[in-house]
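All protein chains but one are shown in place.
Here is chain A:
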Amino acid sequence: MKKQQTGQSMDRVDGRLKVTGGAKYFADHHLPDMLYAALVCSPITSGTISSINATKALKAPGVQDVVSHLNAPPVPGYKNAEAGAKDGLKIFKDNRIYSNGQPVAVVVANTLERAVYAASLVEVQYNQETHHTDMNASMNKAFQNNRMKDYLRGEADAWKKAPVTVDATYTIPLEVHNPMELGGIIAHWDTPDTLVLYAKTQGVKNVQDTMKKLFQLPEQNITVHSEFVGGGFGMALRVWPMEVATILAAKKIRKPVKLMLTREQMFTLVGYRPNATQQLSLGATADGKLTGITHEAVAITSPYEDFTEGIVAMSKFMYACTNVNTRYQLVPLNMSTPVWMRGPGEATGAFALESAIDELADKLHMDPLQLRVLNHADTDPERNLPFSSKYLKEAYLLGAEKIGWANRNAVPRSLQENGMLVGYGMSSGTFGAYRGKATVSATLKSDGSLVLQSAASDIGPGTATAMVQIAADVTGIQASKIKFMLGESRYPFAPQQGGSSTVSTVGSAVTDACQALLQKLASLGISGPDFKGAEQEVTVTATSQAGKERDQYSMYSFSVHFTKVHVHPATGVVRIQHIVSVADAGTIVNTKTARSQMIGGVVGGIGMALTEEAILDHRFGRFVNNNYADYHVPVNADTPPTDVYFINKKDPYINPMGAKGMGEIALIGFAAAVSNAVYNATGKRVRDLPITPDKVLDNKGNQPWKVENKMTT
């Protein structure tokens, strides 16, 4: 019997390319006669452009053109806009400035250095208007659109009548995805109506579709290449105005143009996790049964788009509670539009909910683990449906055992180690387990090798590797003889890599395509294990999507995070000593890459919990820490050893593999596991991320705790 491939720790199929520098990311492509673009961006935060003088720039060596709203080619798709509709920033359509850093002009030259220098020579005059970038100062502008209606189950604000209550405000700052690879694009108009793009994207078909609408071209006239993507975390889930600006410059100049953003521009041009303030209120009986949950959130958006996400989603179904009401509002500011950032709104919401649960446990003098188990939702209370699979209780117990939860003392400041205050914290996370629609073509070559193609994307989780393993199991063909090709718009349709759904969606289509291929081969008299005998290639194409199970079951992945932290008693510095994360994500296709995805989410969670915060100077509406030195993403020395465990039990309904998603749950809830541990260590509850030393102390630099025992050093 052949060894089953799924569940194995297979090395990545593209590993060799990645360790040799052979993997080509968008900016690694060189086209003949390619030119370089540099952006001129607005230093004002609201107003209009009154004039652009490009004379000096145009005289600089190697400069081909300076493209702005004054001379950009028309975009036919802009015309469809309804007056007043909030449907995005139409770059170079007019002279309106909505946010700081908005591109004003693209300077194109024959070398990068010349483009960058010439961009500094463009003289732009502005009419400055009053701007608003501070959410707290603009709360009177909070509104709801029809995607964000209030939710009510049972009685509203029932928590107020409960004997034990928590009512607290939790805030998260603006965070920036900051993938290692800078944003940008290479745009080339092969002919006046055929466009070729090398893009940084989580969805080549999405880019193609956007271009189709903007330039009103047939799909086959737009080619998008994106084989390797240097991380996305959500920022590459849409086409950004700077990409359209580059495409317009390429159209005008009729040569290929490459734009690569600067790190500073990554803060203003490619989205962010919106800062949010949340009021989370819980009510419980004296023995710990939840009787009311109220969750109200306000987050920011741009003036020209309403960005919404699942901030209050988890509160509706995570715990068995009769009475739940939620409200979600947006405040429009002079900012660019946010976009989903790993874990998206659920990570924001989970910080509030899972912190509040910990606060409630403290008030009840109950173990927070026990409180969670006591209020475990056996069925989905929001949709009133059974879960397709849920092993959360197992995950709680496994994680508790592995971190040594029994060593925790519920009384803050009771544990010390090497002169440090010691705390243990836990939290849970959840995210919808999705399955979209995708098409895969499967071709058996005459040498018995198998080639699969689909317009999926891979931003790092190892999509092709997982697909090869799935195909190997269905066909019995050796994994080494199977190739999965992605990242090309000409391949059959696959959705974007987002929402933790690629393995579920594309893996199902791989399964179906491989099964269809086996049937076709059988009809031709060709059979395994080596499938030789075909005189020519045999190709089948299969489309796969979820069935009626989605209406019969509620499908979610779950995670549990445990942390052990050290807090320095004099400085308030938090160091995470040990992490245990457990995932209930159905069948694990590749244990090696799945573990990498989990530890990666945890590292993102460490940033969210302890270090990441994009800071605006509201006087100017400008970021002050828009670089990797001042915006602290975790580095190697910030991360402790992380132990990852998988429940690894098949979900019987979601898809043929039984695999649920994992990318989001790896991060969702993690920040609360840290803040809860910091409370356990110090007695200080930090409700405002990130948990920096000033907040762990008392904002005046004093330790709020008394160190009663002599420290052992």
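Note that contacts are C-beta pairs under 8 Å (C-beta built on N, C-alpha and C of every residue); 3 or more make two chains touch, one makes a residue touch a chain; residues count from 1.
Basically, contacts and distances are computed from a predicted model.
Taking the options "Amino acid/amide ABC transporter membrane protein 1 (HAAT family)", "Xanthine dehydrogenase YagT iron-sulfur-binding subunit", "histidine kinase" or "Ferredoxin" in turn, only "Xanthine dehydrogenase YagT iron-sulfur-binding subunit" matches the UniProt protein name of the chain that is not displayed.
Between the chain not shown and the residues A:198, A:228 or A:387, the one that touches is A:228.
Only one residue from A:24, A:376, A:550 or A:650 touches the chain missing from this view: A:24. In the complete assembly, the contact with the undisplayed chain comes from A:62, out of A:7, A:43 or A:62.
Within the full complex, the residue among A:478, A:545 or A:596 touching the omitted chain is A:596.
Residues of chain A that touch the chain left out of view are 11-12, 14-25, 27-28, 30, 36, 56, 59-62, 111-114, 117, 178-182, 228-233, 260, 262-263, 459-462, 592-593, 595-597, 599-604, 627-629, 633-639, 641-642.
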